[in-house]
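Encoded as structure tokens, the structure appears first; notes follow it.
All protein chains of the complex are present and in place, except for one that has been dropped.
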Amino acid sequence: MLLNQFLFLSAVLFCCGVYGVLARKNGVLVLMSVELILNAVNLNLVAFGTYNHTVAGQVFALFVIAIAAAEVGVGLAIVLLIFRNRRSVDLTEADLMKG
Amino acid sequence: MLETAWVIPAIPIASFFLILFFGKRFPSKGASIGVLALCACFVLSLATAYQWVQREGTLPVEHHGAPAAHGEDAGHAEEPDDHGKTTDDHAVKTDDHAAETDHHAEEGADAHAEEADHPAEEGADGHAEEGRTGDVAAGGVGRGLATGGEPPPAAPDAEHAEDDHGKTESTAAVEDGDATHKEEAVQGESEGELKRAPVVSSVRWFEIGGIEVEAGILIDGLSVALLVVVSTISLLVHLFSTEYLRDDRRKTHYFAALSLFTSGMFILVTSSNTLQMLFGWELMGLCSFMLIGHWWEDKENSNAALKAFFTTRTGDIGLLVGVSMLFFIAGNTFDVGTINANALAGDIDGGLLTVAACALLVAVVGKSAQFPLHTWLPDAMAGPTPVSALIHAATMVVAGVFLIARLYGVFWQGFDLGAGDGYSPVAMVGGVTVIIAALLAFVQADIKKVLAYSTVSQLGYMVMALGVGAWTAGVFHLFTHAFFKACLFLGAGSVAHSGSHHSFDMKADMGGLKKHMPITYATFVIASLALAGVPPLAGFWSKDEILVGASANGYPLFLWVGVIGAFMTAAYMTRCVYLTFHGEPRGAAAHHHPHESPWPITVPLVVLGALSVVAGFLNAVAFDIDLFADWFEPQFVSNIVTHHGFDGKLALLGTTAGVLGIASSGLYYFRNFGPRRVTERSSMARAGYTLLANKYYLDRLYTDGVVGGIKGPIARLAYWINQNVIDGIVNGVGALAGVLGRFSYNVIDQRIVDGAVNGAGLSAEAGGSTLRTIQTGRVQQYAAVLFGAVVVFAVALWQFT
Partner (left out) sequence: MDAQNIAFWLIALAMVIAAIQVVTSLNIVRAALSLVVVLAGVAAQYILLAAEFTAVVQVLVYIGAIIVLFLFGIMLTRARIGREADLDNDQRGAALVVALGLLALLVLLLRDAFGGERIGAEAPSTTAQIGDAIFATYVIPFELSSVLLLAALVGAIVIARKD
């Protein structure tokens, strides 16, 4: 197997994630897209770890998984808070920082 | 101990922080920490001094400059080595016929070859290489003894020297050179007059632009002498302060500042480079500000602190300029030893060196309160009395004198002090200060101000001594003066503390304290006699040496200045003693039950009184004792200065002046002899008195003349620009700061700065309102821009690199 197989796959996942983050309106969907990005990164880490014959890649992937869990927890809590305050999770309406 | 002397400045710094952070928790409010720290410093200083004295001398004194190959045989400190090398280089470079000489000198270095050129006479341009024989073939008589103190006759031009292969000069030099020199030099060969090599230990401080700056200590005789003086006085002042400021509300801060102040002086005297000296110097400036303004609730005190700070700052600019200049002209180095060596070797362009020396002289004038920047010192009496003692006796003001002594090579060469032509800018400054300050001391009613002007006057002595080439005399006077002046100040403090109910006014609140305060009285009188130069007390020996130096080095004018100064010193001190301790009690002294001070005050007085008696015998040349010169004179100084024996006539002259001063003043005050109410009868006397009472109108000159002179044109300018300012300017209290402040407020600030600020604001607002349209507040849009930018930059990097 080529290393690049995995890297290209990861790049595609990453770009899908970026598109989702940029184009989605629903807060939950944006968080899902972030998960796509994180998984793309993880795939990279593990692929490079295997390529370099080290477990460090996996270890960091595990850390990222742990942190992703935390991130989703906090992120969903924020989305819920927004929903509770505005009766909507439409991120385009959350523009209090408008200049 | 010599290598680890850095702990001496470190201890008070540690004590400063300890007192600051934990002092309040102690019953003594931190005073005990300060006293203990200074005890440690004192012991360590004594240990350093002991080891220094025990240290074996390794550096031969090559009188009048060039140490030939001597300096290179031993691997001791760098400074003399450098000195030796640079001088030799110089010799080869500038003088062709000296090459042979050098050859000889190197071969027979230990034996007879004696290079006798005189760096000062070489002059800055380094063309006149006179008397460089150093040649055995030049004849047994012509040992190449050119004379340091000899005026130009022995300094012919270079052509002459080349014609006669130096024989003429050497002969001439021997013929009209004084016998002492010859004797000394010959003895130097036979007995091996050796000086102790300075101890340098340093670590790298920082490196900037390839230039390494080192932080380190330089322990030589001068440092050791100063260490002993400073630690002694500071310890006693700390002890004194525990009683004097027993219930002060800011006792903790006082002791913290006192510690820091002492450490500043320690840093200054032990530092091996000028940058570090600058650091200690400024540390003292800061601490003096804090201490003089200790009771800042009174406007007067905080004004005095500001005045002291600003006036010395004026001088500090000189130090900054001088240090920077020396760095560049002495070959990118801050190292004191190298600077001195290079200066003396004539490696530094003469004109630049003179400018640098002038800049340093300005620093000295500011810090050591020389004319015309002496005005801050009497005002500095606003601080607590022990502080005055510390500032005036051991630290702050002697820092300037120390600076000259430390960078003596620069001053020597920069001002051509060795020329002996009767004129020397350094001595002029000192001499003028001696006289004008002594005159001012006569009209003061405040006992501390008398002492303050006396200090100014005595500092003038020291500067004058250094200026006439009498290094040892100047430093020796610094040494002795520290003891008796500290004694006098602490005595004044004692009087105010226990005798006159915190008043320093001799005329209103003192008198007749003799019987109430016997210890204070006795020590005060002893110190006064020492100050007046009565033999065999400390002041006599040092003052006498200054007179001898001035006379023998060819500065007769300053001899007479010294004698007149001695007369006046004796007279005003007699007046001071009379007004304080004799006569009828007046004011507070009569009403407030004066009593003797407790032991923390009297012990320092007694110690200092005793030291005022014995300190002078360190260098009692009359009895052939010259321990001070032997111990404390660094080699590079010994190379250039000449020592003169005891001169009975001059000693008699000085003593007579002192005794006459005491007698005339004593007759006037004690026996009521002489004219009374002169100022009321003679208009000239009245004019003189008014002049003195107004301190020569110097303060007036500074506030009205200098400040006012600048004020006028600016006012017109300001009027022309903005007539609304004129009221403010005219009413300006006279302070330059005020005037400039108004000017800058109304014109620069209101128009230019505000205009710029408003303009910036307006343009920012305009820009902002355009830019705000893209600030949608939608995070996703920002993210899109972010990622897009990443792509663009990545492509750009990828393609164009």
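Chains: A and B, in written order; residue numbering restarts at 1 for each.
We take it that a residue touches a chain if its C-beta (ideal position, glycine included) is under 8 Å from a C-beta of that chain, and two chains touch if they have at least 3 such contacts.
Here the structure is a predicted model, which is why all the values come from computation and not from measurement.
Peer 1: Residues of chain A in contact with the chain that isn't shown?
Peer 2: Residues in contact with the chain left out: 1-9, 11-20, 22-29, 31-33, 35-36, 39, 42-43, 46-47, 49-51, 53, 55-59, 61-63, 65-74, 76-81, 83-84, 89, 91-92.
Peer 1: On chain B, where is the contact patch with the chain that was removed from view?
Peer 2: 778, 780-781, 784, 787-788, 790-791, 794-795, 798
As a working rule, only the chains that are shown with their structure count from here on.
Peer 1: With chain centres taken as the means of their Cα atoms, state the distance from chain A to chain B in Å.
Peer 2: 71
Peer 1: Please name which positions on chain B make contact with chain A in the complex.
Peer 2: 768, 771-780, 783-784, 787
Peer 1: List the residues on chain A that touch chain B in their complex, please.
Peer 2: On the chain A side, the touching residues are 18, 21-24, 30, 91-92, 94-99.
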